[in-house]
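Next up is a structure, given as C-alpha cells.
Excluded from the complex is one protein chain; the other protein chains are retained at their positions.
Right, chain A next:
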Amino acid sequence: MTVAVEYYVLLSAALFCIGLFGVLTRKNALMFLMSVEIMLNAANINLIAFSFYHGNLTGQVFALFTMALAAAEVAIGLGIILVLYRNFEGIDVTVPAAMRW
C-alpha cells in the first residue's frame, strides 16, 4: 500500500514550520542549528516524495546531495558554536550583536 503524496507534503510543511518556528524563537545556538536541520530535512522529504510520485530518481539523488551538504553545514555550525561559547561564555545567539554596520 502506498501513502498518497499529499501526506508527505503535509508532513514536510509541518516539519518546515517547526524548523522555522525554532529559528525565529530559540536563543540557544544548538537549538537554532537543529531547527535549520529540520528545515533542510523537510525539503528532503519533499524532494523524495515528488521524485517517487513522478517515477524519476533525480530528486532522490538531490536528496543525497542535500544530506552531504547538511553534514558539512553541521560541522561548520558546530565550529561556530564552539567559538561562540569561547568568546561569550554561552551560546545565546542574541548576545553577539556587534556584526552590523
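Just so it is clear, a residue touches a chain if its C-beta (ideal position, glycine included) is under 8 Å from a C-beta of that chain, and two chains touch if they have at least 3 such contacts; residues count from 1.
FYI, contacts and distances are computed from a predicted model.
> Looking only at the UniProt record of the hidden chain, which name from "GTP-binding proteinlike protein", "Aspartyl/glutamyl-tRNA(Asn/Gln) amidotransferase subunit C", "(NiFe)-hydrogenase-3-type complex Eha, membrane protein EhaH" or "NADH-quinone oxidoreductase subunit L" is the right one?
Missing chain, per its UniProt entry: "NADH-quinone oxidoreductase subunit L".
> Taking the full complex into account, find the residue in A:20, A:43 or A:70 that is in contact with the omitted chain.
A:20
> To test your reading of the contact rule: which positions on chain A touch the chain that is missing from view?
20, 23-25, 27, 32, 93-94, 96-101
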